[in-house]
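For this view, one protein chain was removed and the others were kept in their places.
All chains are identified by letter, namely A and B, in their written order; residue positions are counted from 1 within each chain.
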Amino acid sequence: MGQRISKLNEDIRLDHDLLNGPRHLTFEEKRILANRVIKKHGVAGVTLHWVNALSWFFLIFTGVALISADYLRFAPQWYLNMMDGIFGTRSALLHFHISIGVFWVTTLLLYGIFGYKNYLLDFVKHDLVLDGDDIRWFPAKAKNLMGKISHYEMPTQGTYNAGQKAYALVVALSTALLIITGPIMAFHLGSTTIIQWAMLLHFIATMSVFAGIFVHVYMAALFPEERPAFFSMITGKVNELYAYLHHYKWWKEIKNQEHVFFAEELTKDGIHLPELEECKNIKDHQAQVYTIKGEKL
Amino acid sequence: MANKISRRSFLKIGGTVGTGVAVGLSTSSSKTKAAVKKNPQKVEKIPSVCEQCFWRCGIIATVEDGVLKNIEGNPLNPNNRGRICARGNAGVALLYETDRLKNPMIRSGERGSGKWKEVSWEQALDYTAEKLLAVTKKYGVEANALFSHASSGEHFNNLYNYWGSPNQAAPSFAQCRGSQEVGFELTFGENIGSPERVDLANAKVITLIGSHLGENVHTGQLLDFTEGIAKGAKVITVDPRFSTAAGKSKWWLPIKPGTDTALLLAWINEIIKQKGYDQKFVRDNTVGFSDLTEHVKDFTPEWAEKITEIPANMIRETAKAMMDAKPAVVIHPGRHVAWYGNDVQRERAISILVALLGTWGQKGGYFLKSAFPYSYNALNIPDSPVSKRQRVDGAGYKYPFGSVEEGLTQELVKATISQKPYPIKSWLTVAQNVLNSIPNQADTKKAIDNLDFFGVVEVRPTEPTWYADVVLPEDIYLERYDSLFTVTGWHKPYVALRQPVVKRVHNTRPGWWIVKELGKRLGLSAFYPYNEFEDVLKYQLKDSGISYTKLQKEGVVTFPGKQYLNPGESYAFKTADKKVHLYSKELKDLGFDPLPKYEPVNDPPKGYFRLLYGRMPVHTQGDTESNPWLNTLISEPHLWINETIARSMGLENKDEVNLENQDGMKTDKLKIMITPGMRPDAVFFPHGFGGNDKGLLNFGRGRVSDNILITKYNVDPISGSTGLRVNFVRLIKDDKILSPTVEVSFTGVNAKMNSGVQQVDQNRTFNIQPKKKASAIREGC
Partner (left out) sequence: MKKYAMVIDMDRCVTCHACEVACRSHYDVPVPYYRNWVHALPPQGVYPDIKKVSYVGLCNHCDDAPCVKACPTGATYKREDGVVVVDKGLCIGCGICIEACPYGARYIDPLNEKVDKCDFCIDRVTNGEEPACVETCIAEARIFGDLNDPKSKVSKLVAAGAQQNISSKVNVGPNIYYLDSHDNFPIIKAAFPPKVPKMPTPQKMWTNVIRPLFWVAIGGTFLGQMAAFATQLFKGESEVKE
């Protein structure tokens, strides 16, 4: 592939000023990168994600319990009965739903207003805007999942890949719809016609998110390749190898920045890094061992 | 939490407010009642007496923490027996109506300019007394006139009696029941009372001459009427209009307006001819039967048919029904009978018919007035002075049978204009809208211009308040005491107490207090030896055997009465010779016809219709027009007009027209209601709307009052009562005069037969199986 093999005391980062995508790394290079941990999400961002997730959890589970009319409902009767039993009265269920909703909307609005630049704009720029690479990612990922291409051949992705962005778009739009329709329904902010349309949009918004949640949870939590992404939502950090391989454009943006820091020897903790082991199977990999002094920044 | 927040004012997208109701509704009653806490500390049920009309049903007010929540009928009151009409129910809305007069006012601009300054009661009463005394000094006490009505009026009538002015008038005689009272008094020596002592519940035949029971709503009477019909009574409705009563009648006789006397005479003719009268009663109790027989001998049904446009066989058939059913026949004497100015004679004819059928004191006929077994203590006050000058309205002399208790309103108006026999220089009106109740408004306005002083005691800013010099706002009936209601002429006679159910809402005062304060200032303190009116009531009842405490708690005390004569018992009629005067010597001696004759009335000129007016179930004349709960049901009068005639003029239902009468008086636009149930030569609309009530900001309806069209009226020479149905109107649409292009005749066609007996078709089957249960059925939360 014509990559320069990095010299002993040159860092991998300097290498990539001219490269547009990740190259196959040596095992040691990978080990070094895997041991370096970068901050991806701040505490506020992580908190918001889980607050969001928890709110969504309560809202969806109580929300579907609230709709009992046959022609509208999503949940089976036994589920409705169970929720009625838990909450006592259905109006208690409604009040709970509205309370969580108010809390959720308030939290989001606080983030949106006070964190306009740091969080909202940042989120929009990195997570919602699809560029050419993102569009091409979809068919490429399909092929990748089927084993037809490797992820080195896929279009490079930014902080979030196109799949994550697509879902983020769905969630963002739905959230906007819910911030509007939720209060309309809870506080009667309009005529019956308005509330009826609000109901429809409310359901569409929630069900859109619900439809994607299985993919989101699976890809984030269960899919091995994305394991670092899951942990990033707890610690806020990813290892640099993961970033290099899967979010190259972001890695390139921040590769020389000060916020990159070392973590513990991740491999020693037994955390599985597929990237490290896979290299044994690539035919054109040159199994050269270099001694590289790990540097603590 | 969601309940408290209301964003209606910001986000009224889509619109949820209904149409057809005036903007700016007086919704204070709802808001005030909504302010009542969900769980009140103190709930009281206080009985009292309604005054939304003149029937005075017993009510029970539910008051929660001092706020009036609800009004229901008092089940113990034998008149309305626990039930109450739309207006009675709406008393709650009246109490909290935002249009109510709230404070005494003295005008600060020209009369009619609408400029007022609010003053204290002291100032208002001082001012009133000062003006009245000034008039008295210059012109004499009789120069002060009083226009009064209703329970409030009674206090003022007493005041003027104590003071010495005989010039007092209420519209109840001259514009309403006067001729009926006189007609019956001439025949039977007594009138049929108010409430009318008609035993509708037990009648087999009920004859209504113009009475539109059902649109004219008097609770006790309607309970009896509907009971009678349910028990199988057959109803004969004589009315140019297909009234609610006509809808329940076996016979609807759409009589030509003004010809009722001819019909009555033909009935009398037929009943005498067929010997269908109560021969024993006639023989034992009446005088003048042979004169009567002779008098009516030519008044055959055929003769009447030509006049009334009712087929002769129909006249015979209905006569037969009445004959066959006697004595359980109610011929309703009528209530508002001020039609043509010959109304005493018509009432005489009715009373003669009643006498012939022997229904007096009989079950299903007229029941008796009972003797009052108790006596009230009289107040220890001086005798009223005898006025030096005769009253000016002619009651008792020019109109020999004009009521001296109730007076003759239009005559008092005319005397105020003419200043003859002596000037009338002050008017005080109490609970009477002189502009909407007395015909020929122009006269009334002219009379007011002649006055040195015009004072109004009122509850709502009706049109006359606009011209007043001083406005004294009165407590409504729910806020005050009034005299005891002693009703001896009912199935079960009773005494009822009106007491305040809530503390007053505005700076108003009850009539009894106003007259006491005025009396003080007029030098009449001797006549008011009490501070609280409740003390008067207690004093009156002290030795009577009626417990005031019981009255307070239950609202009413009944006493035994006698409704019917025992079999074979004779009644001592209250005439001089104790007999029923079929032939009236009294009338003859005064130069009037001793036996009723039919007097023709003018036909409407071509292109005009006779203007008929009447009642509607939801409003009481002009009193309730602006009550939000009643106005939402009927907010404007609709003009009844014959369908064929209307369509020939290119009109559709709910089109708007102006009415113009024969004197060029024009109304604002009103909607029409086209119906086949209206004679082609007349139009009808309910009385009571649209004076120029500028003070009624929410419901000013412009000039669609029937009274502004009643510029012409006749005066009955016997009673002095007016005849108001003598005006003709034509329709104008978009400044074009409309003329019917067809002629419609009701002659020669029989009225519809409706069975008065409840029949059930046994052969009908009904599939009333319940469908499968709804998906969410559970016990109440």
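Going forward, contacts are C-beta pairs under 8 Å (C-beta built on N, C-alpha and C of every residue); 3 or more make two chains touch, one makes a residue touch a chain.
All values derive from a computational prediction rather than experimental measurement.
Here the missing chain is touched by one residue of B:N89, B:S172, B:Q540 or B:T711, and it is B:N89. Within the set B:C50, B:I71 or B:A145, the residue that contacts the chain not displayed is B:I71. Seen across the whole complex, the unshown chain contacts subunit B at 2-3, 6, 8, 16-18, 20-21, 25, 27, 30, 33-34, 70-73, 80, 82-90, 92-93, 213-215, 217, 219, 222-223, 225-227, 229-230, 242-244, 246-248, 252, 617-618, 628-630, 632-633, 640, 653, 673-678, 746, 749-752, 754-755, 757-762, 764, 766, 768, 770-781. If you put the missing chain back, the residues of subunit A touching it would be 66-72, 74, 89-91, 94-95, 147, 150-151, 185-186, 188, 191-193, 195-197, 199-200, 203-204, 207-208, 210-212, 214-215, 217-218, 222-225, 272, 274-275, 277-279, 281-282.
Note that in this section only the chains that are shown with their structure count from here on.
Inter-chain spacing, taken between the CA centroids of subunit A and subunit B, is 81 Å.
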